[in-house]
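Can you keep this structure in mind? I'll have questions shortly.
Every protein chain except one is present and positioned as in the full complex.
Showing chain A:
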Amino acid sequence: MFPFCEDPSALEGARWMACYLTTGKHMAFYASFGTVLVLLAVTAPLALLFGLGGALATRSAVAPLRWLGQGYTAIVRGVPDVVFFLFFVIALDQGFEWLRHQALCPDWPMPVRQGNDFVVCAAAKLPSNSAPQWMHEAYGFATAVLTFAIVFGAFAANVLSGAMRAVPRAQVETAEAYGMTRRQATRRVLLPQMWTYALPGLSNLWMILVKATPLLFLLGVEDVVYWARELGAMKTSTFDYPHPDWRLWYFLALLAFYLLLTKVSEVVLGRVQRRFSRGQATAAGERLRRAVPAGAPA
């Protein structure tokens, strides 16, 4: 990074620190903060979509759809995250490869399962063995997003279906009295009103999601906690920059990062909550009504 970093063993004090903090490994550490933020930004909306789908399915008048929704929330919420991340992702990956195998190599003479081994033809590999490493990492990231979305979607489905039940029956009844169909009443009255009931639960889920990213390394995606542990570990003179166990400092940096992220989330969620409470028949909505400044149209 700096011109004086040529020979790390000759460095001292501030210069040593400046070179140490700009090694390729540290750059990967800094970049992993971006990885985590991107993961959160992609996963949260996707999980919400899964949740909404699950919640609507559990309320469906069609029985198989209802069973599907109930089965999804019950099974996924009941399986520990770590098990899910170890087992499900491998199964998901094998499922994709098996489908490709069926399509691409119909003449394959060997069984796909050989004892413990899962063997598909080279063309069906996802991504292919010869693909550059960044494609493997992108694929790992995508499966991570999908898995997070499925897990957190199940929890979100439960929160949302609870929120839908919390919307006063009178609201939907009024909509029906105006001649709206069940579907119209759901879309125009139920869904817009449920958010105020769903937000506290959803914001809890968001906070848990923020802290769940270390599970990423199980999928081969290196997140901030992985790098902090790796960098903070004691380094012998095998390394260019030997140092004792510095994990405390790295984890303090992570603490600051997570606190900052939590604070920003709280501020944003507070605003969203305020926005959704407007005009609602809830205590928060009532407070907003009272807070209308004097002189404004009532």
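Convention: contacts are C-beta pairs under 8 Å (C-beta built on N, C-alpha and C of every residue); 3 or more make two chains touch, one makes a residue touch a chain; residues count from 1.
Note that in this section contacts and distances are computed from a predicted model.
Matching "Fumarate reductase subunit D", "Acyl-CoA dehydrogenase", "Putative cytochrome b-561 transmembrane protein" or "Amino acid ABC transporter substrate-binding protein (PAAT family)" against the UniProt entry of the left-out chain gives the name "Amino acid ABC transporter substrate-binding protein (PAAT family)".
Within the whole complex, the absent chain has one touching residue among A:R15, A:R100 or A:R229, and that is A:R229. Only one residue from A:W16, A:F33 or A:F217 touches the chain missing from this view: A:F217.
Per the touch definition above, the residue from A:P64, A:G115 or A:G179 contacting the chain not shown is A:G115.
Contact with the chain not shown here comes from a single listed residue; of A:S60, A:Q94 or A:Q171, that residue is A:Q94.
Taking the whole complex into account, chain A touches the unshown chain at residues 8, 23-25, 27-28, 86, 90, 93-94, 97, 110, 114-120, 122, 125, 128-130, 133, 136, 217-218, 220, 222, 229-230, 233-234, 236-242, 244-245, 247.
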